[in-house]
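The structure is given below, and queries will be raised subsequently.
All protein chains but one are shown at their positions in the complex.
Coming up: subunit A.
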């Protein structure tokens, strides 16, 4: 098994205030399903295709896009005593600038605004208007089928799902995940990894 190291029971120390830990991630339990869902999952052979499973996958994908493991708030550092900051501070800023600097909107907020303003055909990039209907374009251009067009918008530009079947991997060692845990739907490759899963990871963290 290439990737499983026999880990010491506690972490080794490499310095007075710094060490790499072998302990499992402190927040690994975050992906645990509510108990009720788990029980249902046990009985549900179609769990892999269920809405609960899809929610789990979506949560994990969002986590893979995070900058930090935990939520952090990093404020702008307070300006130093030197003259450095003074030449950056303008005497007056416009209303627009004050509004923009005070905005705490996230990309998701802006995306929601944009969708409300110009609804796009979600997930279907092919269904785009072939011609903008601007009065400024003359008839010849309107007949031109080779118009670069208007931007599709964020949602419509997403790559479409593939035709190839999804591959599944053993969550323990990364090899093909031939088997599925009956209790939590995690994948594993064989007896050895199945046992590791049951002993250490079942219902804790999987995808």
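Here is the rule we use: a residue touches a chain if its C-beta (ideal position, glycine included) is under 8 Å from a C-beta of that chain, and two chains touch if they have at least 3 such contacts; residues count from 1.
In this text, contacts and distances are computed from a predicted model.
According to its UniProt record, the chain left out of view corresponds to "Actin-like protein ARP6" among "Dolichol-phosphate mannosyltransferase subunit 3", "Actin-like protein ARP6", "2-oxoisovalerate dehydrogenase subunit alpha" or "Ubiquitin-related modifier 1 homolog". Residues 1-5, 7, 12, 14-18, 20-27, 57, 60-61, 63-70, 72, 74-77, 84, 87-88, 90, 93-94, 96-97, 100-107, 110-111, 113-114, 117, 125-126, 128, 130, 132, 134, 136-138, 140-141, 144-154, 157-164, 166-167, 169, 171-176, 189, 201, 205, 207 are the ones on subunit A that touch the missing chain.
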